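What you see is the complex with one protein chain gone and the rest in place.
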Amino acid sequence: MSEIELVADEITNQDDASPEAELITRRLGWAFWLCVCWLVVIVLAAVLAPWLPLKDPNANLVNRDLGRPPYSPSSEFWFGSDQDARDVFSRTIFGARVSLTVGFVAIAFGMVIGGTLGILSGYFRGWWDRIISFAFVVLLSFPALVLAILITSLLDRGLMTISLTLGFLAIAPVGRLARATTIQYAEREFVVAARTLGARHPRIIIRELLPNVVIPMGALALLGMAVAIVAEGGLAFLGLSVQKEETWGKLILLGAGSRDLEKSPWISMAPIFILFLTVLALNFAGDKIRAYFDVKETAL
Amino acid sequence: MAGTGTAHLRDGDVVLRVDDLVVEFPMGRHATVSAVAGVSFDVLRGETLGIVGESGCGKSTTGRAIMQITAPTSGTVSFEGTDLTSLSYSDLREARTKIQMIFQDPISSLNPRRKVRDSVKDPLDIWQRGSEAQRIELVNSILEQVGIDPERAAESRPHQFSGGQCQRISIARALVLDPTLIICDEPVSALDVSVQAQVLNLLEDLKQQYGLTLIFIAHDLAVVKNISDRVAVMYLGKLCEVASSDDLYGRPAHPYTNVLVESIPIPDPELAVAGTTITGEPPSPVNPPSGCRFHPRCPYADDICSRTEPTMRSIGDGHFVACHHPLVTPVSIA
Partner (left out) sequence: MTVRLQTEGRVSEGTLLEIADVKTHFRTERGLVRAVDGVTFSLERGKALGIVGESGSGKTVLSRTIMGLLPSTAVLSGSVRFAGQEILGLDARQMRHLWGSEMSMVFQNPMVSLNPLMKIGKQIIEPLQIHLGMDKTNAVATAERLLRDVRIPEPEKRLGQFPHELSGGMRQRVMIAIALACGPTLLFADEPTTALDVTVQAQILELIGEQRKDRNMSVILVTHDLGVVAGHTDEIAVMYGGRLVEKAPTRELFANMKMPYTKSLMRSIPKLEDPSHTRLLTIPGRPPDLVNPPKGCRFAPRCAYAREKCVQHEPPLIVSDTSSEHFYACWYPVGSPEFEERDVEIMTNVGVGGSA
């Protein structure tokens, strides 16, 4: 009988056990911390790249003993070298600087604009809510790639242009989450209580709502950063990524010709691998954070 | 609006007087629901008024409309002589510090991400009362009075407390601004029986200590009787009966009150007689019955009940009923 099975799933949440028993049923777990470690390492490496004992990423380190470049991975070139005898390892680290910046700036921009709009429309409702929600829907319906191509081909393809373009695309999904979460909390009694105690709107938004809305948004931010990094890679393939500096996307593209893939796969494999690990770590950590706080919510 | 009359309103030291309160909500494009359809009552200083009724009778909406959380469609709510419905936002903000509210769900009443002592101190921060040290001192003493360890409250979040403790914390928060009137909306219905008794006793104690006036909204008649001096029974947005609580339960005059009293399961197998006194459920307030709203379920209903809405009349001893055929004979009013 269907209702029995339904309830069997649900029982873990409405347990009859003592009130505290369920509060800490799950932890973040070692896998989460592993992800965090990886992210810390990659961010530190990117930030400190100029001061680390890395080979010059742009130098042509031709080594007669090894023959014609590209060189395969060795103790000298950890990840091998590319066609111009440049060290793939140090290029990947330097590439992280741009890729991570793009991811971070994009999502920060999306969070600030989308989050603000979402919270305000979720809290005040009414006409502004209708207009903002409609704008979100329009943004979501617009083909993202076309928009990205449009902007990047019209403007100069600097770091900020790329970041803000991707950030612009993040506004609607972030905003909708912020709005939905705000609506959910705004109906709770503690918000009503704050109103009756004389708290003004800014205070309610900042003190009562923001701490609750920020958690699911933080989880989304990690996921969003991963999406932005991958999106940058996509733009690179269209030749629309950052013009000057190297990015992971551009590095992958460089080694992605069919002859190179066959003969010297390491040129694209190294950045692909690092990109994959980073995106995986971001996704996994984001997911864990969301699940962790979800559990606390159900326990409430 | 064919109201249920005002015969039961009193003179004297009235803290709150609600006059012909109507609260309507839009339903779809053209329809409206009258959650509260012309309710009048008053509360004297130091009195506890119980409002009792089934879900959908408008008792919670009435509480929220008094606080102006839900804007009344019409009618007045005068608190210590000031009509709250006509105040500007800043005046209302000021006036509302004297009225506080306690809600049903103890856990949802507190911000899950804030330390509970900060939540209790919040009203003092908002109104900049005293120095930080004075605020903490006051908050600590109130927390102790409601039986919560201030040290623990300073460090813990709501989920680290039980439901009963969260309700005590909410009560503490309602007390810090030294209110005149507290509206309690089903404050004990989410709690276990043993904890419910603790909270009811606590409310009685605090009422004496702080000279509070209470409005106690609940569906549980026994609980309402225990704490209230006067009880108002609501059905589908209307008042049926108002009386002192002992009198109301001693000689219920409205057939609906009678049904409510008889439906309560009595914890005594010798008294628990089987036999339902009423069938059906309250109809939807979207399309309320004509005349007396209770007539389709009322065993005593006749023609007049479906046509004319009864008004409040006295049956003596401050006991008022809005019924054409009350179970107690009405006294003729001089």
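Going by the order they are written in, the chains are A and B; count residues from 1 in each one.
One rule holds for everything that comes next: contacts are C-beta pairs under 8 Å (C-beta built on N, C-alpha and C of every residue); 3 or more make two chains touch, one makes a residue touch a chain.
None of these values were measured; they are calculated from a predicted model.
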item: Chain not shown: contacting residue from B:V195, B:C292 or B:C305; value: B:V195
item: Residue among B:T6, B:N226 or B:S306 that touches the chain left out of view; value: B:N226
item: Chain not shown, touching residues in subunit B; value: 54-55, 147, 162, 164-165, 192-198, 200-202, 204-205, 219-223, 225-229, 244-246, 249, 259-261, 263-270, 272-279, 281-282
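FYI, only the chains that are shown with their structure count from here on.
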item: Residues on subunit A engaged by subunit B in the complex (per definition of touch); value: 19-20, 23, 188-190, 192-200, 203, 207-208, 211-212, 215, 296-297, 299-300
item: Contact set on subunit B toward subunit A in their complex; value: 67, 69, 93-94, 96-97, 99-101, 103-105, 107-114, 119, 122-123, 126-127, 158-160, 162-163, 170, 173, 177
